[in-house]
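Worksheet: one structure, shown below.
A protein chain is absent from this complex, but the other protein chains hold their places.
Going in written order, the chains are labelled A, B and C, and every chain counts its residues from 1.
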Amino acid sequence: MYDLHLTAEQVEMREAVRDFVAREIKPMAAELDRREELQRQFPPALFDQASQLGLRTLGLPAEFGGAGADSLTICIVAEELAVGDVGVAAMLTETSTLARLLFDGMLSDEQRAQWMPEFLSDHRCHLAFAGPDSEPSDDWFYHRPFVADGRCPISALKAANGDWLLNGVQNFVPNAPVAKLIIVEAAAADGPRTLLVACNTRGLEVRAHDPASRNPGADGEPVFAWNNGTSGQLVFRDCRVPAKNLIASAGTRLPDRGGKAADRAPPHRAAMNLGVGRAAYEAALEYAKLRVQGGRRIIEHQAIGTMLAEMVARLETARSVIWQAAWAADHADAYADGSLPHLPHATIARIMTAEFVHKVTLDAAQIFGGSGVMRDLPMQKHVRAGMIFLHSNVSNSAAKFRLAEAVAGYERPSPAAGGR
Amino acid sequence: MYDLHLTAEQVEMREAVRDFVAREIKPMAAELDRREELQRQFPPALFDQASQLGLRTLGLPAEFGGAGADSLTICIVAEELAVGDVGVAAMLTETSTLARLLFDGMLSDEQRAQWMPEFLSDHRCHLAFAGPDSEPSDDWFYHRPFVADGRCPISALKAANGDWLLNGVQNFVPNAPVAKLIIVEAAAADGPRTLLVACNTRGLEVRAHDPASRNPGADGEPVFAWNNGTSGQLVFRDCRVPAKNLIASAGTRLPDRGGKAADRAPPHRAAMNLGVGRAAYEAALEYAKLRVQGGRRIIEHQAIGTMLAEMVARLETARSVIWQAAWAADHADAYADGSLPHLPHATIARIMTAEFVHKVTLDAAQIFGGSGVMRDLPMQKHVRAGMIFLHSNVSNSAAKFRLAEAVAGYERPSPAAGGR
Amino acid sequence: MDFSLNEEQRAWQMKARRFAEEEIRPISLQRDQITDPFATFDWDIIRKGSALGFRTAAVPKRWGGYGVDIVTQAVVMAELARGDAAMSKAFSQCWKWSHLIAASCTPDQQERFLKTFLADDTYLLGAGITEPNAGSDNRLPPGNDPKAGYRLRAERDGDHWILNGVKSFIAHGSVGKLFFVYTRTNPNVNLKEGSTLFLVPRDTPGFRIGKVFNKIGWRFYQNAELIFENARVPHANVIGEVNGGAKAGSGETSGFGELELAANALGVCDSALEMAMQRAHARARGGERLGDQQFIQLKLSEMHVLIEALRSFVMRTAWERDRAAQGDAAMRESVNADFVMSFSRTALDRITELNMEIHGTADGTANVQAEKLFRDAITSHVAGDIVQRITPIQRLLARMRAQSALAAARP
Partner (left out) sequence: MDFSLNEEQRAWQMKARRFAEEEIRPISLQRDQITDPFATFDWDIIRKGSALGFRTAAVPKRWGGYGVDIVTQAVVMAELARGDAAMSKAFSQCWKWSHLIAASCTPDQQERFLKTFLADDTYLLGAGITEPNAGSDNRLPPGNDPKAGYRLRAERDGDHWILNGVKSFIAHGSVGKLFFVYTRTNPNVNLKEGSTLFLVPRDTPGFRIGKVFNKIGWRFYQNAELIFENARVPHANVIGEVNGGAKAGSGETSGFGELELAANALGVCDSALEMAMQRAHARARGGERLGDQQFIQLKLSEMHVLIEALRSFVMRTAWERDRAAQGDAAMRESVNADFVMSFSRTALDRITELNMEIHGTADGTANVQAEKLFRDAITSHVAGDIVQRITPIQRLLARMRAQSALAAARP
């Protein structure tokens, strides 16, 4: 029975996060916004509070000690967090997503028994994933087999006792500066291996990226960090990882990083993206109600009113389609019983949200005039965050290819092992 | 509890209408499309079948003999009908909407007892509404009181015995050619009156518009019929309507024709609009899978694939927001309990759907190339229908003003009596 | 830098403007609204326009035409299209011939057909390329596939060729007296190597007109089927060489075809803007003019911006094509004619739609003229389509490749 009522728990969770955002994140974000992106560091106390609210383990099933939230709740939370600060939202969502992937899929029972207690008890234990290098055109193919040639910058050599020796440097690893456990995909002689590495393992150094230094990207051209969370560089120098830390004997593809699995994955990123749009809209609305030009509040001017109407219409529409995709991720039967058409709803949510929010942030900045492009005010951060969602982790162009293949009924031949 | 499962009845109803569309409407529509708009006439047998399916009385509560469908089901049906033929959808939806308004609101018990049996038993009994003239700029105001100066072209004079004498000519009345009962708002000396008039009343002539004749519109400039249903001219010449047919002693504002009531009205029109988009998309998809250019099916070209992806993403998104608004229209409590934000969801659905479908139809026509603009093929009809939804019955510009007023918290002073 | 017209250009512009206002506009809507697609044509306007030189404007002076330059052609097309897009195209369609004949026809062919064309004020021209299964493939043929592109067959029979097949959507198909028909003379190789271009007069035996396509706009301008059933065309009517059809057609490098539709679009845009400005100025509600409303001002602004950008781009490109015709090699390489056509598509769609918005609709009615302009606009939507947009980029990228290959080859 079609029903859009949220449960009391969902509404309460949303209120709790809103309250956390208003009390803790927003005041801190205002301060952080004045710094260079790569110098933003979240206060550890914030981590503790977020973890105590259950946000670090939100997606982990209750049986493993997590909050066991459904996909809809995860999206509600991700949106609210991103209204406060997209970096905090990205960091917590990365850990929560990886926790589910790791503890509810990749680990053996023994491995789980080893790491779970520490992960659950340490409020500051975050997770990171370091996989093969990728470049934009990885996903720019249509109606033909995918040939991945991204290589793992980290090499793994099997020692005599079965341990693994890791070497190499990987740039721009999300969550690296905060992660205590890192899932590393490394290239061994006979194929990729996935290992779990503690951040304090001897031979591993986690470095902050210097904002002024320009590392060459996978394609050899200079790039710089352009994501919404926090990221850093991992340097492995003969880093010895015990054999028992081997968690997969092949490469690992994360569902929200593209591929067919992403089609029906929970649209966390889209929800964060929506939060960015809401932050921009809410600021613009407030400003438009206060600022007087032309003898009246600017919201009373037709042009500003029309822009605000378009903004709120887009955001509400995005939320509608994100929630639909979130619910669909947990209810595959709805496709079978005719309640939903056979389409990749998460991909649709991603496409529409990214385009909507991009437009919303530009309009919001327009309403702010010159203040919309000041580095020490939050509006410009929203504009840039919106651009990042539009172009990164499967760009909208590539997402449209995947959607078109779905409607065309194209079945891609399985990629060779190790494809990410 | 958030749940997007449709009920078995909803799925069955949708399947029944799809079947009806495939068997009856599409073959007929293909034939009708080759005619001039104003010469399209629906075969009476079609009316019978639609009515037997319950489509004529869909919105009428079960206690009054209707199908008592909820707003979501009405939108599901409207969409499916419009995929077949937007004119048929508009005609049936007009009758179904007016039936609810009339029998479940305007009529006294005696009046209901008089007209209900005939309406229910006659499968061909359709309804029409003839109100004051309006012009586009009626709704083009923002953040200030509304001054309606649209006049009723029909005058009502009270006879000595209490009967009303109607005189005047009204152009472009939706459903006029098929209506057996017509709700007429007429101008009496002391204000507007609403009367129910049978189509065979002496002194009333219903004429088809000659496609070549150009009647001046309310603003004096030449206009022509541009709606998605069927419409005609009503000519009253000393038409005597009994006193008992007076159904309201003031003017009547239909909720889906704008105004505050429209904000949370069921988004029937948006659902029909969506059906138009789907018709265009489905035709384009089919064509793109068959047509070979450049050595392969055109769907395999990136440009065409991207267009189709954008089309389907827009349509799914529109459906999501239409269904949300439909459900919200029946569940005001969801605003109170925090499940929905306090926003006019029907207005949002209207805005987004109209823009989406307009783009979808243009893209679909583009995929069809020259065949997209041939009068005797359906694609051009979809393009024009999409334009009509974008600009008529509260244009998108005006709908955005209403939405902006809602977010600004502007409270319009009540209009003078008789405003439509 | 000089954006002004010279005296001769200005005179043509004024003549065209007057003709559009006095002759075209009064019959435009009436012709548009005729239901039968065969019956929309009006020979009288063709004769009147011919008398003023609009039909033969582009024929070089040495053959007895007016020989106007491309800037003038652009200006005249825009002015005529301000009256009616389809009527403007009915004249400019004949100009293509002047370009092609100069590039590719023999003196004998020029002699035979040009004289008649100049003398007969109802002599209209058309070209047959499109076939039911060959649209974009003709313009962007996929490599070596002999099945791609038009298939109309021509087989040699002594001094004649026998043509069999059907062309569809052919401009002036139902009213033209002479057609440039693309055929396949070798069906086993690709389009580029196996096609031949013929001059086919209307009275060719075995050649007849099929249906007239019932378009939703550009009603005056008739697109028809050309049916060839053992049609006999003399060998002397081959343009260029046998199996050299692709080359014969591409010898015309003026970029006129692209510019033609862009200039036409400019005229339609001007007409829409005129209507919209007039409405904003004249229409008042409750003491307030429509034009006092900010949202109307923004729509008008968007229209003006697009139109003036388009006008600038069209006129610049026309000048470039004149320079190319005069032998400027750099200009000959320019792909701006393609780009301006793409841009005109954007401007035309948006401007006619904004004009509809400003006129609005109510009670299921719309302004007749605004709706006609919208229909005319979408009818030409094939212009500026995907093929149109990617072709020039492929040329530019190929040029970059050639240059870097050259640079790499150097020591």
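As a working rule, a contact is a pair of C-beta atoms (placed from the backbone, for glycine too) under 8 Å apart; a residue touches a chain by one contact, two chains touch by 3 or more.
The model shown is predicted, which means the values in this text are computed figures rather than measured ones.
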item	value
Contacts of the hidden chain among displayed chains	A, B, C
From A:Glu79, A:Asp138, A:Glu316 or A:Glu405, residue that would touch the chain that is not displayed	A:Asp138
Residues belonging to chain A that touch the chain removed from view	36, 133-138, 140, 142, 147, 149, 171-172, 174, 211-212, 214-215, 217-219, 221-227, 229, 231, 293-295, 301, 303-304, 362, 365-366, 369-370, 372-376, 380, 383-384, 387-388, 391-392, 395, 397
Where the unshown chain meets chain B, residue by residue	301-303, 306
Chain C residues touching the omitted chain (full complex)	1-6, 9, 71, 277, 280-281, 289, 291, 294, 297-298, 300-302, 304-306, 308-310, 312-313, 315-320, 322, 335-336, 339-340, 342-343, 346, 386, 389-390, 392-394, 396-397, 400-401, 404
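In this text, only the chains that are shown with their structure count from here on.
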item	value
Chain with minimal offset from the mean of all protein Cα atoms	B
B-C against A-C, pair bridged by the larger set of C-beta contacts	B-C
Whole-Å gap between the CA centroids of chain A and chain B	43
Mean-CA-position distance for chain C and chain B (Å)	39
Computed distance of Cα centres, chain C from chain A, in Å	51
Multi-chain contact sites of chain C, meaning residues that touch two or more partners	293, 295
Interface hub residues of chain B, defined as touching at least two other chains	142, 397
